[in-house]
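To start, the structure itself, in structure tokens.
Every protein chain of the complex appears in place save one, which is left out.
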Amino acid sequence: MARIGVFICHCGENISATVDVDKVARLAGKLSGVAYSVDYKYMCSDPGQTLIVDAIKEHKLTGIVVGACSPRMHEGTFRKAAEKAGINPYFCEMANIREHCSWVHPKSDETTRKALDIVRTMVEKVKNDTALYPIKVPITKTALVIGGGIAGIQAALDIANAGHQVIMVEKSPSIGGHMSQLSETFPTLDCSQCILTPRMVEVAQHPNITLHTFATVEDVSGFIGNFDVNIRLKAKSVDFEKCTGCGSCWQKCPSKKIPDEFNAGMSFRTAIYTPFPQAVPNKPVIDRANCTWFTKDGKCGVCAKICPTGAIDYTKEDEILNIKVGAIVTATGFDIKHSDFFPEYGYGKHPDIIDGLQFERLASASGPTGGEIRRPSDGKIPETVVFLACAGSRDKAKGIEYCSKICCMYTAKHAMLYKHKNHHGKAHVFYMDIRSAGKSYDEFVRRAIEEDDVNYIRGRVSKIYEKNGKLMVVGVDTLLGAKPVTIEADLVVLATAVVANEDAESVAQKLHISYDKHKFFAEAHPKLKPVETNTAGITLAGACQSAKDIPETVAQASAAAAKTIILFSGNELTREPVVAIVNRSAAPVFTTCTGCFLCQEVCPYQAIEREEIRDRAGNLLMNAAKVNAGLCQGCGTCVAMCRNKSIDLQGFSNQQMLSEVMGLLNVPFE
Amino acid sequence: MRIGYYPGCSLQGSGKEYSDSLFAVAEKCGIVLEEINDWNCCGASAAHALNHDLSVALPARTLALAEKQGLEQILVPCAACFGRLANAQQELVSSEPMREKISDYLDMPIKGSARILTVFEFLQEHIFPVADQHIVNKLNHKTACYYGCLLSRPKELTRLEHPEDPMEMDKVMEMAGAIPIDWAFKTECCGAGLSVSRTDIVAKLSAKIVEDAVSRGAESIVVACPMCQMNLDLRRPEINRQMDKKSDIPVMFVTQALGLSMGISADKLGLNSHFVSTGKVVSCVGRKEL
Partner (left out) sequence: MAETFEPKIVAFVCNWCTYAGADLAGTSRTKYETNVRIIRFPCTGRIDFMLLIKAFQNGADGIIVSGCHPNDCHYTSGNFHARRRWMVFKSMLEFMGFPTERITFSWVSAAEGKKWADLVNETTDSVRALGSFTDYKNLDFSQFNQMDHEAIAR
């Protein structure tokens, strides 16, 4: 038999000014099931809470309704009080008679009547409450970091330094990402590899980090604290235990005409290769798609013959490695659009129209031209270089309406690097706006303009075509009244749009995380949750979430690491018990669930699992739905979907909601 | 399949050679073009500069007449007329209130259901399938295919596969045995309707086009728009004054070029009616293959 206590708060005058709180308390006391009803000036205060605790004990109350402010304010406060008094905190409900009643209506009988209606509704709900207990989920304290660029490296180091195990998976043969391709970084013009490679080595040598390169994530299942991941370790064809990194193999490899990805296609590499001299790990792999031994049925084999330690192994197959992790940091990075995206600039037909990464390789000391800016077509030093900012970005017609954030800065950097290496050369930049909002960023751009004599023209380029060996860049100068400007360039650098990787969509689907129409991964809240995703336990770091520069990437990576470390800080994960539950009973019924799994289809959190119901002999009777309480967020969409009411939401059950509606409407006012 | 035909003012006047050569080629291939009865001027640049409703109503009347005549397809060779008709149809189809209003003005029912073909679509769908058997000559020279503005923009209406670097005309010229060159001014403006009011601008813009074509070795310029043809051909003296070196490169319609390869006489194709002599190009036919 329910013994409900009703506590009506005056909230100073906030409620009592328009609601006759005395009358509400009095009439509430007459409701069926209410054993005690009282009003008080400030329920949330210490004496107020003491009043409640004492009343529960004295009157042996089984549940309470506090008629006061919004549950969004003090539900927690009063639930703790209930717990203190010895009853399950989920037998406490709040009737919102302040925000929804006293504050929005004038003093009248009608307002008082409404307050009583609201109280009565919640009394009916409490009568149907069940005791709920917090859910505890175990945690595996190992993190998986997908991606070995600067974002993944930073996150991995932070988590490893906090004392937890990290497994890093990188799809290329070396970690380092795009940052390793850069020559210098803005705004300091630090040598990129000089600041990156020590971190790369730290990752490789860290006792808490296990590095898998030339590997991809095959599939992910499980849930926060308990992910089950399969990693595909692609066959390197080189036994890293035996390989010493001496380099004899790639020096002798006869397949020398493979476009080098690291040099953005501007030079060639061999089939057995390390991507760059400072690669980590610094051991080669074989690109089987371009290796004669593999493509021409065993012809060749030079590397195997030459290798002093016999490390070459053509027979090695891909391996699947299964790992159990508690959290995943997604740091898969980005790509850029290439010059063949631009029909008005010749569809990539001209080798001297290049993109930003290609320029970085030209400017790099370790690049195809030893750091000299030379035209890819004939190797000559260009006298006039034109840089196009916003090539593709901020352009609805091109389908990329966003700003790629980093190009204004790296264009200024490129122009400066060119001028530093060619004092007599002429550099022009066609821009729309200059976005240099970071620390020391605007000063950097001013330096390009004022010290390095880079000519900034505000206007876009409509066409680039080749004439008499020169590239005619046809643009406009809007600050001179839209005057058409044609510059005869020797080299053109397009600051193309930052885009998501080609495989971004498939990675997101494997992880069950959301992504936007541009395939950038979706954060849980654009303002307040920039590193979490809607999938509990999976965080984002770096450009895979949106275009950003290195300082922001590092900051975000540390934030993702922090979230991971928070998760690992306890031994268990405690969650609110407002979760769905599918009914189960004894044989022969087992459950009223028919196994249609409509609930599974609509659950945004993949919280519904299939459970095999078997008889004692082990025969499969049926597949029924089962809620993973660790993943369920308590939205209840599944409950409304269920055709025969086999699944219910604790805390907002069918019975509770019905009793609220009936309680509200059925009882005449006295 | 009945193919409707809308010549518009130009193809009956200054662009008559376009119409003549088009009909010659169609006749050769056994295709009948049915002119829309009582068609009116599409409004050209004047209408849309003055009044929006007028700019839709004028071409809409022609469309309504075509529907009345039972024509499901209409060929509109003139680039400007095509633009106006296609645009009007788009407005009628996407806004029911607009369609009702225009139908009211015209006092005629209109659905906007006819398929409006560009000259390239017409050539691709109706001439290409039967062309092989009719091509008897190879044109044997380098040609610059000039599309101009209205054949390539707006890209949703003109439906070219690569609006920045179109190849539709190039394909026709290839079929005719010519060598279409890759050049930079395929879709640059010739000066359009400023031909009379600002001939100096036309001279400057068209000179750039001629200059680029000539510098890349073209021996003819092929067009599919009567305005472009006029600007590049009739205004040659003004163009020549803008260039370092005068040029006598002939400008012909794509249908004229195609007709030549089909063995139709230069006269019948109107090739003797241009201001810049087409003699050199005509004589390319039958010369040693390049």
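Every chain is named by a letter (A and B) in the order it is written, and numbering of its residues begins at 1.
Keep this in mind: contacts are C-beta pairs under 8 Å (C-beta built on N, C-alpha and C of every residue); 3 or more make two chains touch, one makes a residue touch a chain.
Predicted, not measured: the structure shown is a model, and the values here were computed from it.
Trainee: So which shown chains sit in contact with the chain we cannot see?
Mentor: Visible chains that the missing one touches: A.
Trainee: Would you indicate which residue among A:248, A:292 or A:637 is in contact with the undisplayed chain?
Mentor: Of the candidates A:248, A:292 or A:637, A:637 is in touch with the missing chain.
Trainee: Would you indicate which residue among A:131, A:320 or A:665 is in contact with the undisplayed chain?
Mentor: A:665
Trainee: Take the complete complex as the reference. Which residues in chain A touch the chain that isn't displayed?
Mentor: Interface with the chain not displayed, on the chain A side: 70-72, 96, 98-100, 103-106, 108, 110-111, 114, 117-118, 121, 514, 534, 578, 602, 604-605, 633-637, 639-641, 649, 651-652, 654, 657-658, 660-662, 664-666.
Note that in this section only the chains that are shown with their structure count from here on.
Trainee: Using the touch definition from the top, list the residues of chain B that touch chain A in their complex.
Mentor: Per the stated touch rule, the residues are 162-165, 184, 188, 212, 215.
Trainee: For the complex, which residues does chain A have touching chain B?
Mentor: Touch list, chain A to chain B: 343-344, 346-347, 463, 465-468, 472.
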